[in-house]
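A single protein chain has been omitted; all remaining protein chains appear in their positions.
And now, subunit A:
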Amino acid sequence: MSVDAGDTDSLAVLLSKDADVLIARWVALTSAPLRGKVSEAELTRECRELFDTLVAAVSTGSRDFQDPAFVEVRAALEELSRNRARLGFTPSETVVGVFALKRAMLETSGQRTGDTGLREVIEFTLLLDTLGLWTFECYARAREEVIAQQAEQLLELTTPVVRLWDGVLAVPLVGTLDSARTQVVMEKLLEALVETGAEQAIVDITGVLAVDTQVAQHLLKTVMAARLMGAECTISGIRPQIAQTIVELGIEFGDITTKASLADALLYAMRRSGVDVVRKRAQVG
């Protein structure tokens, strides 16, 4: 590429001429498809910032997006994509701004007298294409992060640790347990034990479809950890088919207390913490 560096770069000169008119048109073109999702002032700020970094990069004579000269352009686009992705914009709504610059240049070119060659113009549009692709990639990456975060939050939400009684915590496990979920549940239970100072914990697996060795190992480790913290942990709701499977697998629950139902486990936990539960005898008249 044989382009002069510095202020004499013909493309930089062309861009800077009547820059305000160009930017205004650029903002207008970008704003239409966004239907007011971003304010005019905000868009102007974004476009102006991108424009300044772009002109600065181009005026070094480089047209190579991978060049160190474009570090700030890349950063500006990355930030823009990230914000758009987080706010739930579509990919088109995110990339539109980059491509709108081409049209803005075309539409305002009448006011420009630069004798830039065809080659120069094509080179610039190719550069803008690269910018657009980069923006799209940043957007996709940010979107994936958002989705992963949401999945994690969902995981947290679906694993409630509940207080059944003063000093008695319970966590009901439901559905298909993968090892990540089991791990989260167990960590939350241990944290809750610390926070509340509860001395009885119940892990209820009534709603669990299958317990394999990895899930069993998580359960065993939790019970041991709870013990070290001075709490007693009961496992309740082991259904017949799961009990048979566990036995055949060869898993030993050792001296861990197990109860058939959550109700039995609660009664046990209450008694262990000194609460006596008695049935009132019906009054005989």
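By our rule, a residue touches a chain if its C-beta (ideal position, glycine included) is under 8 Å from a C-beta of that chain, and two chains touch if they have at least 3 such contacts; residues count from 1.
To be clear about the criterion, contacts and distances are computed from a predicted model.
Among "Serine/threonine-protein kinase RsbT", "Cytochrome c oxidase subunit 2", "Amino acid ABC transporter ATP-binding protein" or "ABC-type Mn2+ Zn2+ transport system, permease component", find the name that the UniProt record gives to the complex chain excluded from display.
For the chain not displayed, UniProt's protein name is "Serine/threonine-protein kinase RsbT".
Of the listed residues A:75, A:148, A:249 or A:275, which contacts the missing chain in the full complex?
A:249
Any idea which of A:146, A:216 or A:229 touches the chain not displayed?
Of the listed residues, the one touching the omitted chain is A:216.
Need a quick check: the contact residues on subunit A for the chain that isn't drawn.
176, 178-180, 209-214, 216-217, 240-242, 244-245, 248-251
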